[in-house]
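So that we are looking at the same thing, I have put the structure below in structure tokens.
Only one protein chain is missing; all other protein chains are in place.
A, B and C are the chain letters, set down in written order, and residue numbers restart from 1 in every chain.
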Amino acid sequence: MNIIIASALLGVVLMLSGVFLNHAKGKRTLAIFASIILMVVAVVDVMQNTNNTILHFNGLMATNSFTAKLNAVIAFCSMLYIFLFSNEISKVGLNDAEYFALIFFALTGVFILTSYQNMFMLFLGIEILSIPQYILAGSDKRNVKSNEASLKYFLMGAFSTGFLLMGITLIYGATGTFDVSKMALMGSGEPSTIALLGILFLIVALGFKASAAPFHVWTPDVYDGSPTAFTPFMASIAKVAIFAAFIHLFHASFAGLAGRWHIIIIAIIVLTLLIGNVTAVYQQSVKRMLAYSSIAQAGFLLFAVYSLNEISQKGILLYGASYMLATMSIFAVLIKMKDYTFDGFNGLAKKQPVLAFAAAIALFSLAGIPLTGGFFGKYYMLNGAMQNGMPIWVLIFAVLMAAISVYYYFKVIQAMYFKTSIQDATEPDAVIDVPFKVMLIINTALLILLGIYPTIVTIF
Amino acid sequence: MIFLDIAVNSKPMDWFPILLQLGIAVAFAAVMIGATQLLGPKRKTSDKLVNFESGIENVGNARQPMAIKYFLVAILFVLFDVEVIFFYPYAVNFRSLGWDGFLEVLLFITLFLVGFVYIIKKGALQWEE
Amino acid sequence: MSQYIYLVPLFPLIGFLIAGLGRNVLGKTLLGWIPSMAVLASFVVSLLIFRDVQHMDPEHASVVVQIYNFFHVGNFSVNFSFQVDQLSTLFLLIITGIGFLIHVYSIGYMSHDEGFGKYFAYLNLFVFNMLLLVLGSNYIIMFIGWEGVGLCSYLLIGFWYKKKEYCNAAKKAFIMNRIGDLGFLIAVFLIISRFGTTEFSEVFRSQAGIVANGPFILAVTLCLFIGATGKSAQLPLFTWLPDAMAGPTPVSALIHAATMVTAGVYMIVRSNILFTIAPVTQHIILMVGLATALIAATIATRQNDIKKVLAYSTVSQLGFMFMAIGVGAYTAAVFHVITHAFFKALLFLGSGSVIHGMSGEQDIRMMGGLKDKMKTTYYTFLIGCIAIAGIPPLSGFFSKDEIMMHLFTNGAYGKVFWALGMIAAFMTAFYMFRLLFITFFGKFRGTHEQEHHVHESPALMTMPLIVLAILSIGGGLIGVPEVFGLGEHWLKEWLEPILLKSELAHIYINELSHRGELLLMAIAVIIAFLGIILAWSVYKNYDAKKQNKGIAKFLEDKWLFDEAYDNAIVKPTFAAANVLKTNVEEQVIDGAVNGVGKLLHAASNRLRYLQSGMVGFYLFIMVAGIIALAILLFFIH
Partner (left out) sequence: MPIQYYLYLSLALFCTGIIGALMRRNAIVILMCIELMLNAVNLLLVAFSNHFNDASAQIFVFFIMVVAAAEVSIGLAIIVLMYRRVHSIDINILNRLKN
């Protein structure tokens, strides 16, 4: 629980550093330091936790070893994120300290979402996570695209908040409680209409945040328009937290009614995989392709919502970790590029072998090639769903879509390794120093480690 | 979770005096306005129909873009104003929450003040550059 | 000794890391020899393990060595563990043995290439993945190796990436392999859903409850077979293999002849118990194998690129292996894998030596008369050709003969299949000797510059050729049929513990008598000789420009059958080759693959209009989605 307080207080400290510190470098160092503190707190939380579920704040929150592990994985990825992107974050605009502060505030929301026990906190967590993201999306004030991304994100996000609240209220009307663990009684008998409507609205709202089709439309535009320094945060850490919340809610509360809402989840999974993968094929810009690929990846994460068993719980840890690391890697390379189109990557392997290698491993992982974390992530997801009796055609469809994804991921690899270019692919004033490369290599090594020894995240 | 005893345990009859007072107030205002309309003399001139602005002649349209400063102050006001909502439940349960509650509210106010310090330092409330 | 099995894949992995990280630091000598020595070390360990397995009681020789627990969820767990038994040790020897020879050869062949270090790193990575594939004790590890070799093949085909068509070849190989992998993956999921495990031993043990020819086992075996068609270049996914010749020639020898392409055969032999209870699938495999063998052999008769001939030949030989699997003759399939690895690696390396001597020329019409200039290469190549054509007592004869024997005795239509197989074997002899005669006989047809430059390859390259030539000659000894009275069929005995159940299930409809067996062999040898003679008659003095005159000359030589041959066999074959090449391969198969790509692009193009950029429209999509889901929830369930 300490981690929620820690991230909020660190956010406040970073916010104040904006008015009390003048050096850009000082602020950046402070942010890096803060991310390390967060990681330390997360590790302490893991060591203190036993397998029992402990309630906090009069039962509003609950932690156990799983949430502690998830928090630690997320805190670790946040640390990597700050390490890899702090240079670029300060370059986005004038209010550099505020960007770091907003990231930490969003992280507070993330940690609330991983361990809430009351729909009240679900709502607060989602809002605390989303509102900073609306600002971050629009933080490049000189850029119309950033404005547009922010407006779209905000309008649609606020719209989906309405559905979230209506869903929560209807469920409350059906059960008389906001407590997630007490709603499990709902399994008995035919559910009331308002309960079903409430579940539908919750699927809509959480599906929206998780960018599941048909509520995904904001994703490409927002990820494309936002400053590239913030897109990986939105696409990885925020996304994983939303999925953790999604799964926790449906596992604890609505598992008894699974027979009724499974059909919706299947429809959403199929649509998400189809739209994400097929549309990504057409894209010319790597950044936009990655936005679609994040939709496609969400399709795989949704399998965990269907299965709701132990495998999927571990799967979300593994898939989440490998997905976050891979997204971080590929964006860390992308942000150094001059040209975001596929041709912009031509000949990168010759000029910047470390960057190209990191990007290649990240793309392998996203595509689910074995010996990278992504393979076992996908494997856990499909296996978990299969154990829970998912129709086999959905699994076959998912494997087919994963095969399509190879096509567009490998376009980047092909450009990097099998094409040549006279010009430098990277931005001339991009900082590609040794610490950056070291971080990138660590990131890549972890991705491979997850592919060789996946138990490392599931056992700890 | 904090419980609002009054909201839950009161019966509709308990609210009757308030309703009565409200009714009398509305009726009084209505009677007074109606009476002046009926009793007062009426002479309409063009000068009288013009908006009264402390004797100064009005110019232009009221729907003009305003300086961004107004907007900023207005937003900040809304934010701080709405936060005060949380004092209502505290006020209702002031006694039963005791010192623990007091300390928590103090913490809340401290966070509030940190925000305020930030705004001041950032210069958001400075009217002139 | 078996517990040291982890050393076998470990050495190439270390070699990969050293070569990969030190490719700009270390000198060429070290970069070449360290990876080669790594593979040699693996070979030595494999040899020791092989001896160990040999001396053990065959029933208990199969050992599963667990390295660590991959993951463990509930009662489902996957181990990172290796299976040491008769089948895997046999493949270990082939992979590391031939791998080592090809590594040594590469040091000479690639000596002038700027990507020397990268090349050896990829090569070692390939060996590592191939060893994983063969050693894995469950389908997951096998799949990891399976994907890994595909990836390395992709990297090595596109090794000379500056030519665009080479990149496209790499991409084509990868995509076709992925289609196959899809089938494999689905099969793995089906297996998990039914058995709750992927360990070979447990799956095969609990196979007993499955209804033979039931929908489940058919689905599993067909999906596995789809995986095999991708990796082993069978119809309809074979077109990537000829294109894959864009890679360096030693790569073609190692990956696209000796090891990776036989992974499909290995996988099916490994799962032979599943296939045995799915005779329908076996029948499909037989058909596919036969068709592939015939079509590829036909196309091979008309190719002018030295490597393309060998590539189609590989496809055709793989077809023979699948035919063997199709009739349940798993021993014969493994036997042919082994002998084919010897002589096809030899032929590829020989062709590499020729290309090296000709400064990169691959068109056989530009060669000719090389037998005097490149003696070692010529003699070893000749041995390879004799071996593949099936002339006793070279290795190819025994393995091909065993397949033919099983075809002949397989059911009522066995003789038809046998006859068709014989046609393919005839064409094999024909196109291989056509290649030999055009390349090494006659007059030199290249430029003067080339003629001046032609030289025998260095010893580093010829030594592996000689070793492989010896193996090609003597390799057949591991499976001499009992009819020759030299004792038992060694390979059959060796694989007995693995194939026992399948062999018991396989009923030979009409067992051949010893005389019948000898008769069939005689026919096979005669047919092979006929093929060679035909090739000799047409191509002895091949002249690229005046081919007709050459044939006319033979007529003058009173070769009375020539014209008859020409009209009855040569011309129809060539016509068929052209038709198959242009219509079947380029239009139907490539067309289908490209068509899928086009369909995808078209679909993508349609779907992108959803993303209009208007927030109002986005909100509308969202609400429409909610209404649709509500209908789904409340009215359809």
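Here is the rule we go by: contacts are C-beta pairs under 8 Å (C-beta built on N, C-alpha and C of every residue); 3 or more make two chains touch, one makes a residue touch a chain.
Note that the structure is a prediction, hence the values are computed from the model and not measured.
> Could you list, sorted by label, every displayed chain in contact with the chain left out?
A, B, C
> From the list A:G176, A:G259 or A:P435, pick the residue that touches the absent chain.
A:G176
> Of the residues listed, A:T279, A:N309, A:T372 or A:T444, which one is in contact with the missing chain?
Answer from the full complex: A:T279 touches the omitted chain.
> For the full complex, which residue in C:V579, C:M614 or C:I631 touches the chain that was left out?
Within the whole complex, the residue contacting the unshown chain is C:M614.
> Looking beyond the chains shown, say which of B:V50, B:I75, B:L107 or B:I120 touches the absent one.
B:I75
> Considering the whole complex rather than only what is displayed, give the residues of chain C touching the chain that is not shown.
Per the touch rule, chain C residues meeting the hidden chain are 608-609, 611-616, 619-620, 623.
> For chain B, which residues lie in contact with the unshown chain of the complex?
1-5, 7-8, 68, 71, 75, 78-79, 82-83, 85-86, 88-89
> Mind listing the chain A residues that contact the chain we can't see here?
Its contact residues with the unshown chain are 120, 123-124, 127, 131, 134-135, 138, 141, 144-145, 147-152, 154-155, 158-159, 161-162, 165-166, 169-170, 172-173, 176, 178, 194, 220-221, 224-225, 279, 282-283, 288.
Operating definition for what follows: only the chains that are shown with their structure count from here on.
> Strictly by the touch rule at the top, which chains does chain A share as contacts with chain C?
Per touch definition, common to chain A and chain C: zero chains.
> Tell me, please, which chain's centre (mean of its C-alpha atoms) is farthest from the centre of chain C?
Following the centroid criterion, the farthest chain would be B.
> Starting from the mean Cα coordinates of chain B and chain C, work out the distance between those two points in Å.
Computed value for the inter-centroid distance: 82 Å.
> Can you list every residue of chain C that touches 2 or more other chains, as numbers and ranges?
none
> Which residues belonging to chain B are in contact with no fewer than two other chains?
Touching at least two other chains: none.
> Residue numbers of chain A touching chain B in their complex, please.
These residues of chain A touch chain B: 12, 15-16, 18-20, 58.
> What residues on chain B touch chain A, complex-wise?
1, 111, 114, 117-118, 121-122
> Inside the complex, what are the residues of chain C that reach chain A?
Touch residues, chain C against chain A: 68-74, 76, 80, 140, 143-144, 147-148, 151, 155, 158, 161-162, 167, 170-171, 174-175, 178-179, 181-182, 185-186, 189-190, 192-193, 597, 600-601, 603-605, 607-608, 610-611, 613, 615, 618-619, 621-622, 624-626, 628-630, 632-634, 636-637.
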